[in-house]
Each structure stands twice: as structure tokens, then as C-alpha cells.
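Okay, handing you the structure first.
Omission of a single protein chain aside, the complex is shown with its protein chains in their original locations.
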């Protein structure tokens, strides 16, 4: 079988490294190029010694033309604003792009500019960009040349809310999203906020009312609702490496039950290989998705307050980033959606 | 100065041990009796080797009459239902009691029986019991013979909500409380749920819609509101030893601002030595209260959704249990409220 | 290609679960039977929700005759002494056995009885049992009917010492082994020693001078040395889930150098796909082997004290248990040694 030739741009960060880890084990992929601005000249195993014996490959500077010649698809794991011109260049050269930056997630460049405080210099591409959440947009992903991968928080939050909104279960004015994330989501660059003794045995909220993933969540939920949805989203940092647990609460518009919620969600995600809607009374935990591409969802209706609870758990580096990238690629290249991703979480 | 003679009943658990740790450092306390049903005959240092060189004292079986003869006040750190007859016995003998069980927190024995699935056999005492949250009930505590200490979650949740409710800032129908707790809150008895590999690098919700601290929170908030308040409360277990971070969200009844919230909260807690309302834009973290009796509160108003956010952080074993017990005792015996408790959190 | 039909006996524990995780992803394996005394009747996904969507299979009571009919090989992950009669039964029925208990690791039943305080009731089988460390015994494993998998600590310790002993670098009287292990090595059963708050932010030695893995280490090192070797082995428990870091020190019999040590070790492990001898100046870390079957080894010579240092890192559940089991099976059934095991550690 012909293999897909891939490049990973920015292979030295946590997301890039996770892409390499997953792609190295994918049966239908040839890794052709790994790039790193900072570490060009070094071997990938110097950055990720975990890959010793598995993948022996130099990191190089990105060369768009060369990438176009030798690759079918490029995975980007570089910061927003830096991704913009590179995506544009690769698209012009005919390479498919799966981009983990925020640059092509928001359809309206004005929203981008407001939340990211930076001009959008490639807004012509936004029309073509597909938001890479397969559970919502599989058909568009199939034929996309540019997939803009969701942020890690939006993946967990949108999957936890989409069926309830679609089925008009909840009051769109009373949606509250609290997420707790492991620290790998903050990336590989050391900072006072991610220094071990400031995180261990600690918890803290951050980005209160201002986190940049808010417009992304609202864009996708509004699309489903058919009207503008605003949410109160609050992320928290917890002493764990990987994973996001999201707790969504929302007032209901009429009586429901936990059992009915499970039914609604299972119907919505029927055929989605990576969403596991748990039985009534079961709730997700990070350890069951750690290192895997699954999103576990648990549901409850609180009769006393007439509100629903929806919990989701993902591995932020996998379903929240690199795994979702591979899932999108599988769809784009007509592989079974779970190819190279069919393994359970590392428990314990 | 005459010292207060104290007994700690159930000195072998985490809360009992923390009481002993704090009382051993209190300048106006003589520890007279330490009891333990399970470990009677052993020395307290066999259970808490951290106390070697500081307190050398045997654990004994509880003897109510002997306690009455030799102690002015008894701290109870034993399970609910077990506490009931012991509290009654001690009160009859004239000993003041500071009880950490749930047995005397709820004024209505029917509510107790509904949530705890056990008969209340000492409901005559409920009238006299004072809910031991000094920031709300200092005057009643001053003259109380029986103080029922709040649960750890209610301490953080009530302190985060009281000023907003008192000042009629929020819609009482749209209060959502999410708490994240360290594992010491689950006590000292091993269980599959608290086995290290099931907690480390993990997160999970539990007690979804059913946690027994709900009626306590609602009782106190309803008292402040002057009408019945129901809340959606969801606790989560996180890989930390000590501490509870509570994130409260609520819809507002009219426009406000973060600055106004800070003003309202500071006015409410004026003179309360252990509540620290943070400057606008600052949020609490566990590490700043670890091992201390402080409750840090941070506030924000989200203009986009017209909701407020109130965060609180406490050490569940200290302000959430043993420290609050000592704070209550200080009030009961006319010591300055911070006596023996005036130390900052262990950072890092 | 014909697949190997396997049974996992004791599939509900951490080691059993890891076997199932690895076998479920092995391209040449059919999982035929999963047994559990405690959870027979439940589905494996109820014990390991991480496997939902991947493996849907009931746990059953062990039936030796049925296992013989339907399986080519049985993996045992049950406690010592319990394994003995089951191994014997399976062997009699012609099933190959890969056993993780300690029952067939020690060639001398008297040594077994001394360290395990239990009679060895199947000592006739000891002759046939092969110590399942492929880097030392690949040829014997190839034709073995009974493979006794090494303990987790011995795997790390023996691999760190074998080349130095084989090459007569060190004084056999001055070998000191210190190991630090994550808590999953203690198994799935809760105990006060593995209760989260007793482990987190803590470190402790245990099994001082008495750990049962000592005779195993000494047996294998003595075989290599051609004379009796005694070691001082001390394990420590650390707040991590998976992994063992072993620090070996030993006095040398003559001058050497770090570079020479690297050369000696690389020569010794030439062709061993799962031992990675690091460059001089590099040392192993748990995170590079987490979830993988690799053993990383780092070496140094201290000129000031004329001693060598050898460090090894393994994942105790993988190379220290289930991964090694699969590696042995690959050898026994003539698959490439790395089949189903060729993935790097989960970093971060």
C-alpha cells in the first residue's frame, strides 16, 4: 500500500513530539521531514530520547518547496502568527496542511484580531480552512486542503456540549465551563508558572474571563445552535502531566433525566470511534484516556437545580492535539479513522 | 496565664493529627487527653512520627467522665453517628465540645436523616449547636457549649458566596459550585479510590449531585439570603495532598464589576483575620494557604456573560477542619482569634 | 499468518492489565481467555475502562483444560504460591507458560523457601524453567515451555551489572544497588503504605536488607561471575506511577574510564533491541521509558574513588513485567523480538 509522506513542522515541542510519536507508529505513514528552527542539525532523539531505537532522523530548517516535493501533508506545531505565512506557502505549493496553531480556527478574522491582538495576514485562506473536529466536521475534513485543529480545551468543551445544544436541552444563556488541565498543555518552555515547585501540590485558575479558547468554543457552539452562544469558560492548572477534565453545567429548558442525556449523547456520537459516552452514573477520569485519542463523556441531571452536568476527559496532547491531527489525516487520506490510534490509555 | 485543658477525641486520623499538631504549638493550651479507639495504648508519635521530640503522649480509650474532670474542651474528630452519643455525654458533663463530625451541623434533623441515611438520636441538642464558621457566627460561637465545625467544602464554598448573597448581587437560581480537593480530605483509611496510582496524574469528579456537604452549604446560604437557596455542587479529586480550590459562578441580577466585588467582599470580611480578599486580577492558589488557616478569595465579573466568578482556596485540614476548630476555641475562651494560628502557608 | 492464541491469568491486576493492553495491540496475537478469580463475570472494560472500544471481553474463572484446548500460551499474573499448581497444570496439558510470579525464578527450592517462607511444591519443574531475561537467556527462552519472568527490580539491576561482571571490571564484594520505584510496582491492592497522602511529596526506603528480589539478582549475577555474588540491595518508594531507576555502584579491580564502560556495555548488548546504552555523560530518566519496553543504561567512572556507577531505567510494568513477557513470547514463537513492542516512552 502506498504510504502517505508527511512532514512535521516544529517537531521539537510537546505537540510536535507527540505527532512524531504517533506517526512513527502509524502503519501507512512515511515520516519524510522533521523541522525545528531552534534545533536544526540535531537528531530528533536528542530532543526526545524516548524515540531512540525507533526513529533516527535529523531536524532540519523548514524549506517549503522541498516539503512540497517530498510530502503529501504537513503537520504544523508552531505558535500562532508564525504559522500563518508557512501555511499559506505550503497550501500554494499544493501540500495539504494540518495546523495546530490558532491562526485558521476562527472564521472571522476580526474575532481573531480581537482575541489574539495580531493582524490576520492570510484571511483569504479562512474560507477554505476546516475546523478539524471530526465528530462535527468529518465530511468537510475529508476534502479539505487546510485543517485547523481545535485547541485542547475546545475539543473537550465542544464535545461535552454539542449533543445537548443540538437537541435543545439547555438554556444557552446559562452555560458554565470549568476545565482542569495538566501542565503539558502549557508547552515545553519553562516559566515561573510551570516551575515544578509552583505546580506540585498546588491548583490555580488562570486566564479568568480572558482565555483565547473562548471564541473558538463559542463559534462552534453557535454553529450548532443556529444562534450566538456565549459561555463562561475558566481553565485551571493542576499537578498532572497530561489530560484535561472539563466540567460543564447548564440550566435546562425542560425536565430531562440522566438516562435521557446518555441516550441523546450516544445517538449523537453513533459511529464516532473516539468518543465514549459512559453509562449513567459513570464519570470520566484522565487515567483512562492518558496517552490515547479517546474522549470519555459522563452525564448527569440534577433534579434539585434543574441543571445538567456533562464531564469530558481527553489527553490534551493526543485527542487535544496530535491524535486529533492523525485522526484528521486518516479521514483526509481515506484510511479507517482509527488507523494508528487504536490503543487504550496508559493505566496506571 | 491559665491554660485551657483540651482533649482530642480520635487523635489518630488526619484531622485529629492536625488538631494535635496545632494544639501542641498553641501557647495557651495544655493537651490533657488524646483518645483513639483503634490505637489506644500506642503513643501519638507511633501514629505521627512527625511529632517525635515535640509531644510524647499515649493514646487512650475515651472516658467521658475522666474527660470532664480534666478538660475544659474536647475536640472531636470521629465519624458522624459515632459522634452523636459522645457529644451528648460530654455536654451533659459540662465539657465544651468542638465537633468535626456532621452530626450537629444541620439544624433540621429530617435533613440530616435524608442525606446521611441515619436517625438523629440527639436532636434535642441541635438548638444549642452553633455552626462553627467564625466569619458568620462569631458571637454565637463565643458563648456556645457545642460548636459543630463546618465540612471542608462548605467552608470554602460559603466564604466564597456569603458576601455576594448578603449584598444581593446574584441570581439565587444560578449558583454553580465546583470544588477540587486534595486527597487528605478523604481521610486516612486506604481505599481503591485513594490508592496512589489511581490518583497520581489523574482527575475525577465524584459525589455528582449527591455529596453530603450540599445541605450544609444550602442551609447557611439560605440563612444569609433569607430564602431557600439551592446550589449545584460538584467536588473533584486532584493529585494533591492538602487544599481545596473552589470555583463559584453565578449569574448577576444587575451589572457589577470586579472592583465592586472586591469592595463588597472586603467590607464583609473586615476584621476577619483569616479571610484574605485578593486585589482585582489576583486569584487564590493552594500553595499560599498550605498548612495555614487562611482562606484566600479572588473575584471577577465577566461582562460577556454577566456572571461573577468567586474563587476560594483553603487547606482542608486546617481552615477546613483543625485550624477552624482552634479558631473557634480561641473565640470561646476569649483568646485573640489568631492565637496559635498566625503562620503563613508552606511555600513551596 | 497464523496467530498465537493466548490466555492472561489474573487479568485484573496492574501487571495483568498491562499484558492485556500490550497483547491487544500485538499484530500476531489472538486473546482467547482472560481470567480473574475476583472479577469473573465482569467485562475487562469494567476493570480497565481505558480498554473501552478496544477489547470487549468477559473475565472468566480459570479452567486449565479449557485453556489447554484454546490457547498456545498462558501469561500468568497472579501471586507467588498461587501460581505453582496452576503452572504445573498448564504445563502438564502442554500449554506454554510465561509466569510473572516468583515461583519458578529461583533454581534452588531451598533458596525459595528461605526467602518466601513457603514450601515449593513443584520443584520438579524448576529444571525446565528458564529465567525470562532475553538479554541473558534468549536461546533458552526460544525453546522453553516455562518462562519465569524476572521481578521488576532484578530486571533493572541485572541489566545494569551484567556487562561489568562479565568483563571482570568490578570487585564482587563491593556492589551496592539502590533502586527507586514508582508505586504501581506495589500492585493494585490499597494499603496504608500506598495511600496517596502517604506517598505524595514523600520518599522512603523499604524492605531494607530483606527484599525478596535479592536472591534472584544474586542468582543471575553469580551465574555470570562464575562464583557467588552477594549484593546490598535497597529499594525506595517514590511518588511516581511507573518506572524504576536503579543506581548501581561498585569498586573496580583496576582503572577504567567512562568511555571504556560505554564500549563494554554496548558490545555486551549488541543486537539486544530493548537495551539502549547511552552516550558518555548521559543518564537515564523514567520519562524516556514510561509505557515502553526499553531499558536505558548510563555509565560513569569516578576517578576520585575508583568506583563505577551504572544507572538503569525501566518501566516496571512493561520491561519490568508485561513487556518482557511479550518479548519472551515473541522469541518463543519466532516473531521478531520487537513485534508489538516498538513504541517509545510517553514523554511528557
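Each chain gets a letter, A, B and C, in the order it is written, and its residues are counted from 1.
To be clear about the criterion, a contact is a pair of C-beta atoms (placed from the backbone, for glycine too) under 8 Å apart; a residue touches a chain by one contact, two chains touch by 3 or more.
All figures in this text were calculated on a predicted structure; none of them were measured in a lab.
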Full-complex contact with the absent chain, from B:101, B:181, B:241 or B:305: B:241
Touch with the missing chain holds, among C:277, C:300, C:321 or C:341, for C:300
Which of C:43, C:251 or C:339 touches the missing chain? It is C:251
Residue of A:201, A:220, A:296 or A:337 touching the missing chain in the full complex: A:201
For the chain left off this view, which of A:89, A:132, A:239 or A:284 is in contact with it? A:239
Write the list of chain C residues that the hidden chain touches. 173-174, 176, 178, 180, 182, 197-198, 200-206, 208-209, 230-232, 234, 236, 238-243, 245, 247, 249, 251, 283-287, 290, 298, 300-305, 307, 309, 311, 313, 348
May I ask you to list the residues on chain B that touch the chain which is not drawn? 14, 17, 21, 24-25, 48-55, 184, 200-201, 241-242, 273-274, 276, 278, 282, 285, 287-292, 294, 296, 342-348
Kindly note down the residues of chain A that lie in touch with the hidden chain. 14, 182-184, 188-192, 194-197, 199-201, 239-241
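Throughout what follows, only the chains that are shown with their structure count from here on.
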Do the two copies chain B and chain C share over half of their interface residue numbers, or under half; same or different? same
In terms of CA centres, which chain lies closest to the overall middle? A
CA centre of chain A versus CA centre of chain C: separation in Å? 36
Quick one: report the Å distance separating chain A from chain B, using the average Cα coordinate of each chain. 39
Could you state the distance in Å from the CA-based centre of chain B to that of chain C? 46
What positions in chain C touch 2 or more of the other chains? 14, 184, 200-201, 241
